[in-house]
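Of the protein chains in this complex, all but one are displayed in their positions.
Let's look at chain A:
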Amino acid sequence: MTDSTPFQSLLGGALIGLSAVLLMALHGRIAGMTGILTGVIPPLASEWLWRAAFLAGAVVAPLLYQAIGGHIAFSVPVPTLALVGGGFLVGIGVHFGGGCPSGHGICGMARLSPPSIIAVATFMMTAFATVFLVRHVIGG
């Protein structure tokens, strides 16, 4: 079980949206984790430095949150094999699909981009179906 956290989730979502707006206003870029991560995987994108700085900021933020006394609930309810297999599929999928929830789901949908809306609808459906299969058909 995880408790429903509507207020924190709305606030956190708004911060994700704010980072997308700031990255557009200041750097003219889409705040999609797929594109930012891909840019620092060799062969490096020519504009890889700001991406590395963004990633570093994203890693440091939860640590600061903990340092000021914030509690971070975190648990991984799947075996290592699922992390490896799921991660590999995520990597293949975001490359061909051109983005993930941050890029397509927030930035693309906010621009009302039809490919992003189709991508989000598709990956939400397959994620719902996968969790149903894993938890209630295979594991049930």
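The working rule: a contact is a pair of C-beta atoms (placed from the backbone, for glycine too) under 8 Å apart; a residue touches a chain by one contact, two chains touch by 3 or more; residues count from 1.
The working rule: contacts and distances are computed from a predicted model.
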Which of "Aspartate carbamoyltransferase", "BMP family ABC transporter substrate-binding protein", "Sulphur transport domain-containing protein" or "ATP synthase gamma chain" is the UniProt protein name of the chain not shown? "Sulphur transport domain-containing protein"
Touch list for chain A against the chain that is not drawn: 1-31, 33-34, 37-38, 41, 49-51, 53-65, 70, 72-78, 80, 82-98, 100-102, 104-111, 113-115, 118-120, 122-132, 134-136
